[in-house]
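Quick one: structure below, then a few questions.
All protein chains but one are shown at their positions in the complex.
Showing chain A:
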Amino acid sequence: MKRYLVFEDGTYFEGTAFGSDVETIGELVFTTGMSGYQEAITDQSYNGQIINFCTPMIGNYGIAKKFNESNKPTIKGILAREITDVVGNYQSEMTLDEYLKQENVPGIRRIDTRAITLKIRKAGSLKAAIVDDLDSGLLDKISTWKLDDEQLQKSINPKPTTFTGSGKHVVLLDFGYKESIVSELTKRSLKVTVVPGNTSLEEIENLKPDGVMLSNGPGDPTRHTDVLPTIVELEKKYPVFGICMGHQLLCLANGARTFKMKFGHRGFNHPVKDLATGRIYFTSQNHGYAVDENSVKQTDLKITQVELNDQTVEGVEHVKYNAFSVQFHPDAKPGPHDADFLFNKFWDMLNK
């Protein structure tokens, strides 16, 4: 069955339907990672987005529960040049197509994903609809569609969850966290309590944390201004480690600004330079907003890492407090593990 990706201006790409048959609208982004489609699909940072996979063949190793980054994907759809029904890995529990049907996510295959990527590269991220019919009534709504709070809220678990551990206690403020962050912490025997990002300072303190992590999450970080005063207090009292959205919030809390990038960084071949050591590592990234370099200068934050190619701020640390954050994902999944030592750094802070 034919299916279309339609833009605000009425232009469209044609492909073949797979996954769920719902029609949707979302923000169109591309990711260049050559593996890890399942991790991306279940990453809450993609909430409200249609993911265009640059790698032309996905679904090759199927879907297995253990690779979920969250329980329920909140993406709006996926685009792939080719998907596979006969999988080549023993770990697979179901095919990608079956999974997307189950999770109610529509997809288009046999579509020119490279042309779509080039379009995004030139125009910046775009809004688009996935429809089965070019007369679909949904197309009128593209121009007015925006990623609303109701949708974004789906990424955040409303109830606290605890993961036991024999070590120090970390409270993870959830803005749409990835399982991989928790598993990096529990792997180090830390006890983790995940609470919604807007939990009050008092409630957090009642949990008697030894440290606080600020998670990744979807959307514009300025949406979370209510949390900033809490972060200002937390960094004075506890070691704080922010990732992705958490990084942006730490920066905002300390007076820096963020901006929306043209088409963001999504993929895992982004070289990041550690300014202190000169060391470069490849990082997993998924962000459409970034911290404004100039705005950091007036704060008590120091830039610690930058992206080698476009010099985006990739990491900061507080000059007075035990607080640091990175724009990329040291928790990987998908992508390289080059920067997982940052969790050791946090562990050291907790245990000092």
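The criterion applied here is as follows: a contact is a pair of C-beta atoms (placed from the backbone, for glycine too) under 8 Å apart; a residue touches a chain by one contact, two chains touch by 3 or more; residues count from 1.
One rule holds in what follows: contacts and distances are computed from a predicted model.
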| item | value |
| --- | --- |
| Protein that the absent chain corresponds to, by UniProt name, given "Carbamoyl phosphate synthase large chain", "Oligopeptide/dipeptide ABC transporter, ATPase subunit", "Proteasome subunit alpha" or "Succinate dehydrogenase hydrophobic membrane anchor subunit" | "Carbamoyl phosphate synthase large chain" |
| Given A:T24, A:T117, A:S155 or A:N254, the one touching the chain that is not displayed | A:T117 |
| Full-complex contact with the absent chain, from A:Y99, A:F282 or A:W347 | A:F282 |
| Missing-partner contacts on chain A, residue numbers | 13-14, 30, 32-36, 38-39, 54-57, 60-61, 64, 67, 81-82, 84-91, 110, 112-115, 117-118, 121, 267, 269, 271, 273, 278-280, 282, 308-309, 332-337 |
